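Written below as C-alpha cells is the structure these notes are about.
With one protein chain held back, the other chains of the complex are shown just where they sit.
Let's turn to chain A:
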Amino acid sequence: CRSKPATARIPWRPALSFSSSPFVIFLHFLYKIMAVHGPLVKIHPVVLASIVDSYERRNEGASRVIGTLLGTADKHSVEVTNCFSVPHNESEDEVAVDMEFAKNMYELHKKVSPSEVIIGWYATGYDITEHSVLIHEYYSREAPNPIHMTVDTALQSNKMNIRAYVSSQMGVPGKTVGVMFTPLTIKYIYYDTERIGVDLLQRTRASPSRTNGLTTDLAQVASAAGRVQEMLSTMLSYIEDVLSGKVMADNSVGRYLMDLVNKVPKITAEDFESMLNSNINDLLMVTYLANLTQAQIALNEKLVVL
C-alpha cells in the first residue's frame, strides 16, 4: 500500500533538455501547454467495464469497437460517467458508423439521466488511425471539443493502457491543415459506493475460477480489520527503517504520522468503559427486540393457521 496520499497521475511531461534543437524545444513547449490547458479527464470505472464488455462481444472480424462517451463537462475537467457502443464497419479504405443508432441511443439515455451529454467517443486498440480522425470529426459536430479515449484491450504493452486525447488543428494556416491529438491526464474517480463495489470485486482476481460470493457480515468486519492491520504493519516497518537509518526520513510523512497519533482520542478508562457499556446495551436491547418481534409474528402465523 502507498504511504503518500497524493493522487496518482499518468505523467506526461517529457523532460526538457536544453541541448536539443529549437524545433524540438518548441514542440516540447507546445506539448507542455497542451497538457496544462487540456481538460482533466475523470473516468468512472463503470465506463471502462462497459467498454471491455462491448469489446468482448464484438462482431466476427471486427478488430475494434467504438462508442459514445457521455458525461458532464466543466471549465477544467470532463467527467465521463456513461457510455454505449455504436456499431460500425471498418475496412482498409473506408469506415461506416451507424449514426442513426448513436442518436437513438443518446435519446434513450437522456430519458434516464437528462444531465448527461455527449462529451466524446472511445475506441479500443492502441493507435489512432486515419479512420479515427474521420470519426472524431463527426463527433465534433455533436459536442464542443470532444475527447477521444483509447482502451488498449489487445494489451500490447502487457497492460490495459487507457489514454484520452483532444484534437487540435495543426499546420500552417492557408495550406493543408492536419489534426493533432494531444494527450490528456486521466484520473479515476469513484462514488463512495462504487469504490466499495470495486474493492469487493478486486477479490475475483484472486480466485482461480474468477468468481466471488458476497460474504457475511461479521466476516466483512474481520476482513476490514485485517486490512487496517496490514496498513499499520506497513507503516511500522517504514518507521523501523527510518529509525535504523535505512530510509531517508520524509517530513510530510512524519507530519501525517503525527496527525494520526493525535487523532486517537484521549479518554479516561472509566469514561470509555461507560461509553462502551451504554453502546453495547443499546445494541443488545435492539437485538432482543428484533428477536421478540420475530417470535411474535411466527406465533401469530401459527395461531391463524389453527
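To be clear about the criterion, a contact is a pair of C-beta atoms (placed from the backbone, for glycine too) under 8 Å apart; a residue touches a chain by one contact, two chains touch by 3 or more; residues count from 1.
Just so it is clear, contacts and distances are computed from a predicted model.
Candidate names were "Eukaryotic translation initiation factor 3 subunit H", "Transport inhibitor response 1-like protein", "Electron transfer flavoprotein subunit beta" or "UTP4 small subunit processome component", and the UniProt protein name of the unshown chain is "Eukaryotic translation initiation factor 3 subunit H". The chain not shown here is touched by just one of A:L40, A:M180 or A:L200, and that residue is A:L200.
The hidden chain makes contact, of the residues A:T129, A:S274 or A:N291, with A:N291.
Think of the hidden chain as still there; on chain A it touches residues 1-2, 5-8, 10, 44-46, 48-50, 52-59, 81-82, 84-87, 98, 101, 104-105, 108, 111-113, 153, 155, 159-160, 162, 188, 190-202, 204-205, 209-215, 217-218, 220-222, 224-225, 227-228, 264, 267, 269, 272, 276, 279-280, 282-284, 286-287, 289-291, 293-294, 297-298, 300-301, 304-305.
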